[in-house]
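With one protein chain removed, the remaining protein chains of the complex are shown where they sit.
Labels run A, B and C following the written order; every chain starts at residue 1.
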Amino acid sequence: MKTTVRMKVNGVEHSHEVEPRLLLVHYLRDVLGLTGTHIGCDTSICGACTVLIDGQAVKSCTMFAVQADGAEVTTIEGLASNGKLHPVQEGFWECHGLQCGYCTPGMIIAAVQLLERNPNPTEDEVRHGLEGNLCRCTGYQHIVEAVQYAARKLGSGS
Amino acid sequence: MKIEGTHTLRARRERVFRALTDPAVLQRCLPGCERLEKTGENSYSTTMKTGVGSIKGVFTGIVRLEDVRPPEHYRIAVEGRGQPGFLKGAGDLDLEEQTDGTTLIRYAGDVQVGGTLASVGQRMIQGAAKMMATQFFTALEAEAQTQEGEAPPKHGFFRTALRWISGRLQQILQRLRRSKRHPQS
Amino acid sequence: MRLEGEATLEPLPIPHRLNCLEGTMAKYIGQRVKRTEDPRLIKGLAHYVDDIRLPDTLHVVFLRSIYAHARITKIDSDEATKAPGVVAVFTGRDIGDRIGPVPCASALEGLKVPDHRPLARDKVYFVGHPIAAVVATDPYLARDAVDLITVDYEELPAVVDAEEAAKSGSPVIHEQFGDNIAYRLTAGEGDIDAALASADRVIRQRIVNQRLAPVAMEPRGVLARYLPGEGELTIWSSTQIPHLLRTQLALMLGIPENKLRVIAPEVGGGFGSKLNVYGEEALLGWISMQLGKPVKWIETRRENLQATIHGRGQVGEIEIGCKNDGTVTGLRYNVIADLGAYLQLLTPAIPTLTGLMLSGSYKIPAIQINVTAVFTNKMATDAYRGAGRPEATYVVERAMDLVAAELGLDPVEVRRKNFPKPEEFPFKTATGLFYDSGNYEAALNKALEISDYAKLREEQRRARDQGRLIGIGVSSYVEICALGPSQAMPAGGWESATVRIEPTGKVTILTGASPHGQGQETSFAQIAADELGVDINDVTVIHGDTSIVQYGIGTFGSRATAVGGTAVLKAIEKLKEKINRIAAHLLGTDASLVAFSEGRFSIREAKRAAAAGEVTAAGPPEPKPNGKKSVSLKDVALAAHLAKDLPPDMEPGLSATYFFEPKNFTFPFGTHIVVVEIDRETGDVKFLRYVAVDDCGKVINPMLVEGQIQGGIAQSIGQALYEEVVYDEQGQLVTGSLMDYAVPRAHMIPRFELDRTETPTDVNPLGIKGVGEAGTIGATPAIVGAIIDALAPFGVHHLDMPIKPETIWRIVNRS
Partner (left out) sequence: MIPARFDYFAPSTLDEALSLLSQHLDDAKILAGGHSLIPAMKLRLAQPAMLISLGRIKSLSYIREEDGQIRIGAMTTHYEIESSARLREICPLLPECAASIGDVQVRNKGTIGGSLAHADPAADWPAAIIALGAELVATSTNGERTIHADDFFIDMFTTALEPNEILREIRVPLPTGTSQAYLKAAQPASGFAIVGVAVNLTRNADGSCQMIGVGITGVGPKAYRASAVEDALRGKMLDEQTIKDAAAHACDGVDANSDLYASAEYRRHLARVCTRRAIEAALRANRG
């Protein structure tokens, strides 16, 4: 039994017939070819697959594509606007917030959500705010600095 | 993983023992047992659709009764394999007749799970094993309370029985607590 | 490319910045240069294996054993074969000997090597052992079909505990060997019995280094494409060693090595787990050759925890002898190493690295290691970040703490007492190594100063009086890096680089190192940009493709920058000779008169004259045969490729390759100081301070060095407090998902205060020692030491990792 899903991903409308069991992350990666969203675990722990659905960060491996029917989805590919990096992306670059880069798209999306809800987080708030995302490379310190960099950048209105 | 415990069944020991060795009764009492076919002396092949909550699987395997010493002891071994992995359990059951006509069952056994169940469910295994033991004995008690020849307890009974027993346990606990607090009463 | 100083915002307030390389005029080397690899990664545009799409790709899903040890009596895959979308199902019997055994590169004397094939044949040896591969048009359909295969097993007793496995009477895993002992090894120098006999005290302690899972965030993945017409097989694999993998896969598959191309695209972390040759890599290649279509397998995290190598896994006993003043006289380590069921690429070699590093940062006259390496019904252990050295460092540092506790001395003083002095380098250890350079006391002193150690001890005393449990841990580590001279390595210890200047002047570097997060695209570009005087954006670093890059060894053992970076430097030096000659030719002068500055070549005399103010309207003093005052690198590059006007007999083109063979390992070192507080009711551990002073020699990019150290420490915190691969008595993997295997999250990791000392090495001309594993090696004993120190009032001298709150609670509670 296939079902039609419609969703707007990074500003572009899509409509596909899919099996209900197709995971959203597979829809994004395999159907739409947006491979920036990664898969790092099976149990909704690692956060590599984080995307924004209607502005809310969710783990796209723990959702069926059909559940996102009618939603607006932002993936890492849709974060930069007009070729200009999002301040969080810029922060990760400036502060060496990534090494192998695999957790990075999910981590960046989670950080975007974090700063939307708390524009000026303390170090502790950043660490707790990113509890849904595992990074095995950085030891997190540069990630915390990257998020704080972005907070300042967003705060200064630039 | 070791599990052990006791259950007091409101039925006489002989009756409980007969129920425990009756394949028809076992089929109804083993959680999710859909089929129990005799394959030899005290051994059966089985299909069980079992689990907790939405975590369920179909297991096919065997049930064996060993060391049968009516009416006080036997050992039951269950092995099943299915898509989520395998289940293996063996337990010694000792039945003690109580003065009030009830039967105390002491059980001590070992439960093994393998496959997906083992690798992702470790925090649940012990609880699930205990839960299934409770289900088994609750159902068994109901069986043992029916007269022989009487129709067995109805489908859907387990849930009701469980709810009943948990309510009863709570009452008992509360009574115990109260009596602890007011030793005079 | 923008340097940090040019950032639009103020620099971040980081308490202890690493220093930049001193005494260099370099524009890039030593600077916090932002990584050139980052833009594609932060935009989600990079390509890991699973991101590579080829038309008509088939997908593989494995059926894996659910038993730790069992005989396979029957496999029925008929239904699976008929299932929708299924193209083929392969079992071990289908493949037979057509794929060679999974290789082990270690050649220890007397080593028993089981025949290890990509799919199980008669027996399964561990949970996760692959049994069948289902190939289908879609991964969903392949997964569905796996459930349709039935396997009949005859369960066999599982050998799970390494100590039990070593005993006679234990069930035997590989029957042909008669027992479970893969090898025994005794190593070390000095008369250990005499050394221990001469000691005032001998302390014994059982020490466990638990099994860990590397958990690179990107699980493994393989995509294989065989082109029958060309007879070419391309394998994309998430690997740290594309070239070594190619050689081994060529041997396994019987395909000519020059018809096999291995590509390591973006690799999402390795930590040693991708420094290997896995059965799946060969099998995917073979399946593609059978079916003539691309096939892909992407490992799930569950498979990753079951069937990607584990690390550590040592249970040992130390005996350490010391004088009453704290001088160590000898160290013996009797260890049982848990190898798992099979030998992967370096499995047996890991305990030997432990043996080599048992001297730690100390002068220990006599050292002996006795290794008993055993097979168990578990996944193989192999190189996990540090690979044998964290185990050694842990053992030695625990020993130092035990000596201090035994004698009532400050652990810092015991360490200081046993350090070799700076003038004693190169220092020879009783394990047969020559430490290149070091000043251990300097790093220790700096860490003491930053942490204000004396004051910390004061505060600790006061806190103890108030009933608070505060502990201070110190670890002075040394590690073995920049692996290494070829003599000491199973497959070559050199690294290669080709530096090519394209006709347009762009610089291309091909490195045999295959970085996967370490940032060598940037650090190698820094070296090249400075050496060639070009903008860093004009440099591209290519790696990981055996058809493009000359043979290389790979990235592991903290070697990429020290060995691979040196190869880049050496190739540039070679190239510069030629550039100079072409520039001289273009300028019409002799090569010895060519000066290079600001990216341009000019004639030295002219410059000197100009500086002296002798230049007048009459023009430069020397005649210019071809009228050019200066030429750029671009001019030289174009000339080299057009080849119309080159010095006589000069080979056209502008490319040089260098294979750098280091003459020794390097030995970075440092001191970590950790302060923890324990919640006496719950046993929870809270970090109050984490100070690390590391010395990795010269530094190319301090930001990258910090990142390596911080990541390493975080993994150490994982080992010390959270992580452990647990199998139950039947060999079931209990920590089979990230719901139970605890990889630390951001809030479990403290802020690190980092600093450095800088003791260059003369092993390579850059003076670089390497830093990839330092954090993991130095941190664990410091963290454990801090917890034990906090619990000292309860008479605790040692605890095994991971130190869980419950363990601590039991100690506090029992008194």
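Going forward, a contact is a pair of C-beta atoms (placed from the backbone, for glycine too) under 8 Å apart; a residue touches a chain by one contact, two chains touch by 3 or more.
Bear in mind the structure is a predicted one, so any value in this text is a computation, not a measurement.
Judged over the whole assembly, touch between the missing chain and the shown ones holds for A, B, C.
Within chain B, the residues in touch with the undisplayed chain are 51-57, 83-84, 116-117, 120-124, 126-128, 130-131, 134, 162-163, 166-167, 173-174, 176-177, 181.
Listed by residue number, the positions of chain A touching the unshown chain are 1, 3, 19-21, 23, 42-45, 47, 50, 56-59, 61-64, 66-67, 69, 110, 113-114, 117, 129, 131-133. Looking at chain C, the residues touching the absent chain are 139-140, 143-144, 147, 300-302, 681-682, 721-722, 726, 734-735, 738-744, 748, 804-806, 809-810, 813.
Here is the rule we go by: only the chains that are shown with their structure count from here on.
As a whole-number value, the distance joining the C-alpha centres of chain B and chain C reads 52 Å. Taking each chain's centre as the average of its CA atoms, chain A and chain C sit 28 Å apart. Shared interface positions of chain B, i.e. residues touching 2 or more other chains, are given as 120.
Those residues of chain A in touch with two or more other chains are numbered 43. For chain C in complex with chain B, the residues that touch the partner chain are 66-67, 127, 147, 302, 305-306, 728, 730, 732-737, 739-740.
Listing the residues of chain C that touch chain A in their complex gives 4, 7-9, 12, 14, 34-35, 37-39, 41-48, 50-51, 53, 140, 215-219, 266-271, 298, 300-302, 516-519, 703-704, 706-707, 709-715, 737-739, 743, 745-747, 749, 751-752, 775. Taken in their complex, chain B has these residues touching chain C: 1, 83, 85-86, 112-116, 118-120, 122-123.
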